[in-house]
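For this depiction, one protein chain was excluded, whereas all remaining protein chains were kept in their positions.
Going in written order, the chains are labelled A and B, and every chain counts its residues from 1.
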Amino acid sequence: MNSLKRGGLWTPSMMGGLLLGLCLLILAVVAPVMLSTPASELTGQAGQDPSADHLLGTDNLGRDNLARALVATRLTLLMTAGATILAVVGGMVVGVGIWLSSPRVRKIALRFLETAVAYPSLIFALVIAAILRPGVVSSVVAIGIAGIPSFARLTANLAAKISTSEYVTTARLLGVRPSAIAARHILPNMAEPLLILATTVFALSLVELSALSFIGLGVQSPSYDFGLLLNESLTQIYTQPTSVVGPSVMIVLTGLAAMLLGDALAARANPRASRRAVRRPFTPAVAEIPDRDTALVRVENLRVSVPGGADLVRGVSLTIEPGEVVALVGESGSGKSLTSMSVAGLQAEELEVQADVLRVDDMNMLGQPDRSRLGREISVIYQDPGSTFNPSLRMGVQLTEVLRTHLGMGRRRARKLITEALAQVNISEPAHRLRQHPHKLSGGMRQRGMIATTLVTTPKLIVADEPTTALDVTVQHEVLRQFRRIHRTQGTAMLFVSHDLGVVEALCDRILVMKEGEIVEHLTPAQLKSHDVRHPYTKALMEAVPVVDVSPRVTAPQESL
Amino acid sequence: MSASIVHQESQPVAAPPTTGLRERPWLRFSLRRLGGLVLSFVLLVGVTFVIVPLIPGDPAIAAAGQEASGAQIEYIREELGLDQPLYGQFLDYVGGLFTLDLGTSFTSGEDVASVILARLPFTAELAVLAISLVLIISVPVGMLVAYLTHGGRRPWLDHLFNFVTSLVYSVPQYVMATLLVVVFAVGLGLFPAAGAENLSSLVLPTLALMLLPTCVVSRVVRRETAVVLDQDYIRTARGWRIGQVRLFGRYVLPNVITTTLTLSGLILAAQLGGAIVIETVFAWPGLGQGIVDAILSRDYPVIRGTILILGLMATVIIILVDVILAIIDPRTMEAEA
Partner (left out) sequence: MTAEAANQVPMDIDTTPPLETRGLYVSFGHTSVLRDVDITVPAHTVVGLVGESGSGKSTLGKTVVGINKPREGQVLVHGEDVFSVGKRRRATMRRQVQYIPQDPFSTLSPRRTVGQTLAEALDPRRAKPSDHEQAIARALEQVRLDANVVEKYPYQFSGGQRQRIAIARALILQPRLIIADEITSALDVSVQAEILKLLRSLESTIEASMLFISHNLAVVQTLCEYVAVMHQGVIVEQGKVDDVYRDPQHEYTRRLLASVPGSEGFSLD
């Protein structure tokens, strides 16, 4: 496995698929030449059982079953390839054509395709095959044409998706003609998904072509493909069941080759799927008895790393006193979010977390603290890019989750309390909001809703990871006010992660500046305000952040607006 | 035929009052679906009319028999309305649809509607049973595998699952059917190889029809679950420290089910095609067998009627799935508005 790590191309699927495909190709070339006599010569040895001479027996005309199955490879592969090419090329032409046409035509054409795709393609192929008189060519044409709609739809959808990207917009603005846009931008970026789809089309065409022959409307004797062989063997299934084996195995192997190749290509295209499976050594909890210090949170020498890979957090230590608001600031990749999630005990499964001490209250976050206590004592508030709430559940279910699961409240009571809490954070019509789905609420409302739950659960610690980053300034202002209020009224300690120096300066008691997995400076808001910083990185960061300057300038002419 | 359309019409429109009509998206959504249904049906009527007579061979000869005299054939041609100009035949055909009259079979002289009605239950029985089993098995299996392998854990299970599903996936349904017959009917003699006499004769066709989609759907469920598990809202729910059972039942499942259902609708529609082949293997007296026989004997009205019914069923299934999805996740509906 490890030896395959590099390249990513030579996965077992890819090698298996290629090897199998190559064998079938060789067979398709060689078998009809070498085995034509046993495969087609009529002999007196009809319907024989398997023997050394005839490994799979003979059919009712005395021909060797194995030889026939192998010889049929050529015709089957040729037909399948033909149908695939027809479907793929036809589909691409139609799909790109639809994309290039006017919006009105496009809309109608897509509706038409949708109807066509819904229709069982085999029935469609059946009728076409019947019209064209059964035979090799008509089967290929029928299955090929039947495959066009779905390929065309996918091509059109892909093209539509790519054409909304900004590089296509820009090209259009630059005056690049649609056909050139299709050739330079759309097709190259579709190539990979389409190639994967083509392998699927190949597998499907194989199945359907064989099906057509199998029910007698495809290849006609004396030609034969896998499907027809299977059809013939079905008639003698009671007298000679082994005749089924040859064509069955060949169909399966051919399909498998296409499948494996498709899988391998898809895995390559999708980095998520190719994420390497690494065995994570379980870190035993460090048996540190909670010391007698007053800190609510104590982190000593926290390390977060990709197993066998880079260290993302490198020895972070911090404390949070009860009721204290501590900020972690830094740019992307500084490790601030990883640190905060480790404190909350919510690190990603594929990461390794180690520390000398990592505790919240008297819970050892490296071990497995009581779930219910975690739920009650630590509240987590994330950035809201519109996806922090489950889109298919109403707000009420989600906002009352902690109350019902960990505080043992009934539905009615939990709702009542949350409704009141929502009103307190200035959400209008709170009862109605609970019945709505998350997408009906604005980002600011969702964040305030999240904060409102802490009014009821009264956690000891709130871990907030960039909670206002996705919000507009005026909305951010309102949300920050609510954080301040919670802090004032309930004395909740907070670990507040942000990249915005202005925000943390306004809200927090202490500010920790992070860079590349380490804390480089501890600051107070006053120091930040007066630019009293030591570390060059903090200095650079402060210089990089533009601030609104409204101080009167002597030179500025006093123009009235 | 028209009666069944009207019935479909009233369904989506009648549904909203339970949730209240104040939300206009419902109306829009229903109208669009209805429009889609009507459009599909019009397309189907047009296409079947044009395409079917293209099937080579003279139906009059087929109906009259090979030994019939010229006069007999002409008589039958007139009887079947085949001497009329094409538009006349089309008007007859469309007019017939409104009175549920699909014509009479060229070969048996029976009413096409009743021929189809006699066969429809067999196909429906098979398809519905198969798809139910597919969902019952593949949703839990797919979710379980996704859970167990999430974050790169248990790579062996990952490989095993991929291998098994790929293998079964590569076996076409008729090959599967044939193998099942060889093993269970011929070899072990446990179930009948053909016919539709009793419950036990349902076993092998159902198995043959469901194995492949089970693999497809469980792969999709597994992939979708993996995607959902990486979503922000799952992270949020983890932050609430709810138990795994509730996490999966309440937070993961609804989001996995949308894709699964969409796919299942398409698969169920495709099952109607798969059923043709399966029915041939097991001599199952459903629509599939019916259409193959009709094509071989050039029985236009039966071919047309069957294609129409199968197409209508496919469309209705897909629309039904859309409606169910809209109920589960209103965003799918509002996205259109």
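The rule we apply is simple: a contact is a pair of C-beta atoms (placed from the backbone, for glycine too) under 8 Å apart; a residue touches a chain by one contact, two chains touch by 3 or more.
Here the structure is a predicted model, which is why all the values come from computation and not from measurement.
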Task: In the full complex, displayed partners of the excluded chain - done: A
Open item on the list: Just to verify: which one of A:106, A:184, A:394 or A:413 makes contact with the chain not shown?
Closed with: A:184
Open item on the list: Among A:114, A:321, A:356 or A:500, exactly one should touch the missing chain; which is it?
Closed with: A:500
Open item on the list: Can you say which of A:34, A:431 or A:545 touches the chain missing from this structure?
Closed with: A:545
Task: Candidates A:61, A:81, A:131 or A:176 - the one touching the absent chain - done: A:176
Open item on the list: Contact with the hidden chain only, please: which chain A residues?
Closed with: 165-171, 173-177, 180, 184-185, 188-189, 331-332, 472-477, 480-481, 483-484, 499-503, 505-507, 540-541, 543-553, 556, 559, 561
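By our rule, only the chains that are shown with their structure count from here on.
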Task: Contact footprint of chain A on chain B as seen in their complex - done: 36, 39-40, 43, 51-52, 54-56, 149-155, 158-159, 162, 166-167, 169-175, 178-179, 181-182, 186-187, 193, 226-227, 230-243, 246, 250-251, 254-255, 258, 266, 269-274, 276-277, 280-281, 291-292, 295-296, 303, 307, 310-311, 314-315, 318, 328-331
Task: Residues of chain A that touch chain B when the two form their complex - done: 12-13, 111-112, 114-115, 117-123, 126-127, 130-131, 133, 203, 206-207, 210-211, 214-217, 230, 233-234, 237-238, 241, 244, 247-248, 251-253, 255-256, 259-260, 263, 272, 275-280, 344, 346, 348-350, 371-372, 374-375, 379-380, 382, 385, 387-393, 397-398, 401-402, 405-406, 437, 439
